[in-house]
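Only one protein chain is missing from this complex, and each of the others stays in its spot.
And now, chain A:
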Amino acid sequence: MLEVKDLNVIFNQGTVNEKQAIRHLNLTLNDGDFVTIIGSNGAGKSTLFGAISGDVPITEGQVCLDGIDITNQREYVRARNIGRLFQDPLRGTAPHMTIEENLALSYSRGKHFSLRPYSKKDHTVFKEALKRLNLGLEERLNTKVGTLSGGQRQALTLLMATLVTPKLLLLDEHTAALDPATSDKVLKLSQKIVEENHLTTMMITHNMEDALKYGNRILMMNNGEIIADIDAEAKKTMKVEDLVHKFTDVSEANDRMLLRGS
C-alpha cells in the first residue's frame, strides 16, 4: 500500500541551521492499516506526513503509494489519493463559501475541472453524507462554513477528505484543538468513516489512550526515526503506563546520549 524507503529529510541543508528531521526511515503499510503515531515534539511525525503528502521536500529516498512512485509528484497531484487533516480546524475548509460549495469542490477531486455549474444532482449525495455526521449540518447546506464551530468544521473537513475515497488518510493531531467531548466525537467519527471505507490511515496523536484505543498498529517516533513498531497483538495487552514507560525510556536514553555527546 504505502512504502517509504530510506527516507531522509534535511532542512536548511548546508547551513548552520541544518536539521535532519527524518533519518533513513523505512515504513510499509498494509492495505486497511490504521496506524497511530506517537512521539515528542520535533520527533518528525508531521514532517513524515509532509513528505508523504508532498508539502515537505524529500532530500533522499522514495515514497510509493499502491506501487506507484510519487516521490516527485507535486502536492496537488498527490492530493488526488491522499486525504489530510491538520490540527487547525480552520485549515481544511474555505470560510467564505457555503457548506455545499466546499463539498462540491472536494467532490470533484481528481476529476476534470469544467465550465459547467456544479451539479445540483450532487445535492442528495452531500445531504446523505452530512447526515452521517449527525451534526444537523444536512439542513444547513447554504451556511457559510466560517460560521461553524471548530468541531463542526473539523468534522466537515473529515467528510471532504473522504467524500471521494482516498487511498491514504493522514490525520495530523486533528482533534488536538477541540474540547474533550468534541474531540471524542470527531475521533469516533473518524474511526467510523475509516472502517466504512476500509481506509488505510495514519493518525498522529499525543494522547496515549487514543493511540491504544484506535487502530491496529502503533509507531513511536523519536529524533526522525521510528523507535518502536507495536503490532495489533502486542497492542492488545498494552496499557497506557506501558506505552508511557516505553516512551520515556527511549527519550531519556536519548537525552543521556545528547548530554554525553555535548
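Worth a mention:
In this text, contacts are C-beta pairs under 8 Å (C-beta built on N, C-alpha and C of every residue); 3 or more make two chains touch, one makes a residue touch a chain; residues count from 1.
Going forward, contacts and distances are computed from a predicted model.
Entry comment: the absent subunit's protein name, as recorded by UniProt, is "ABC transporter permease", drawn from "Guanylate kinase-like domain-containing protein", "NADH-quinone oxidoreductase subunit L", "ABC transporter permease" or "Small basic protein". Among A:Met1, A:Met97 or A:Met238, only A:Met97 touches the chain that is left out of the view.
Only one of the listed residues, A:Ser46, A:Ser106 or A:Asn222, touches the absent chain: A:Ser106.
Contact between chain A and the unshown chain involves residues 55, 74-77, 79-80, 83-84, 86, 90-97, 101-102, 104-106, 108-110, 113-118, 144, 146-147, 160-161.
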